[in-house]
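The complex appears here without one of its protein chains, the remainder shown in place.
Take a look at subunit A:
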């Protein structure tokens, strides 16, 4: 399994790779192919999960037809703010950035029963297996940042050392159809994290959505696995031409150029040396310790395990539920919580995500999707906090700091 993060921190150097060769899209699909695609996936017995509009946001949910996809909407995302703006007449379906929550909930559910045991009045204790996993799924419209997130979760939850069987099964049974991102939000920084806006690998079928001369959407496709190739064969397509490929390339390069946020290249080392920074107190004054950043992060995987019993005491269950390092219970050991205040908890999260994750899992835990920035109720921005800590470290070392704007400016 290729880990997508070759560089230490993402950072400016990583982005250069994107201004590269034209991608070898093989097939051109017109709009009707989306219907054929969803139909084919459903015929294969798959539940199709994709982006759809609900409660004022693009969310991921089961879909059954192209009309479920978000056409005629643009998302506006910035620190602490998300709005859907109507785009009347627009027929493209994938002109949104990261959906409200990532794919984590479909492979590592927020609540999962691990086992149930029953002790009858007469007879032996029996242990039930966990409930059967859901039917095989297709993930449609996976953004490249979220592809990278799935690969990180694979490494954490399905690695050779301690694989989680339920995760591995769900992941194995999921067919992934990615769609390159042409419309990053202000909160996005995938380009410098080297995870997007175009997919490189980790998909069965990759698509990019373009706008044809008549204003209707058109798709270029390429397969990334035998299953994807088989699926593509069943869709009504024509060979892609060079003009289409050039259009896709320009769209990709524009999507890189519009991104202004970035993490400092040396953030891994900076955070490792920032344990005693005074900045944590400053963050603590603004941070709500609500846990939203961790829960909407597509790679935060922490969970807690909780037991329950029936009233008659004959049935017991063990459930796994999403947890967050921002809760007191997360670091509670006998006598109290190790990380009692908000500053400690923010430090734990950002340091694990951007620094210790490298030591633990061989890459950064951040994919640059920007969700923690958008969905923080008070708009705390991981790139801004990282830049402040970076500047502090440079000041200590007596060297000038490049600053976030300068980092972003070093790639087109």
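Basically, a residue touches a chain if its C-beta (ideal position, glycine included) is under 8 Å from a C-beta of that chain, and two chains touch if they have at least 3 such contacts; residues count from 1.
The criterion applied here is as follows: contacts and distances are computed from a predicted model.
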item: Per UniProt record, name of the chain withheld from view ["YceI family protein", "Molybdenum ABC transporter ATP-binding protein", "ATP synthase subunit a" or "Coenzyme F420-reducing hydrogenase gamma subunit"]; value: "Coenzyme F420-reducing hydrogenase gamma subunit"
item: Option from A:227, A:290 or A:384 whose C-beta touches the chain left out; value: A:290
item: Sites on subunit A contacted by the missing partner chain, in the whole complex; value: 54-57, 59, 78-84, 100-101, 105, 110-111, 284-292, 295-296, 306-313, 321-324, 326-329, 340-342, 345, 374-379
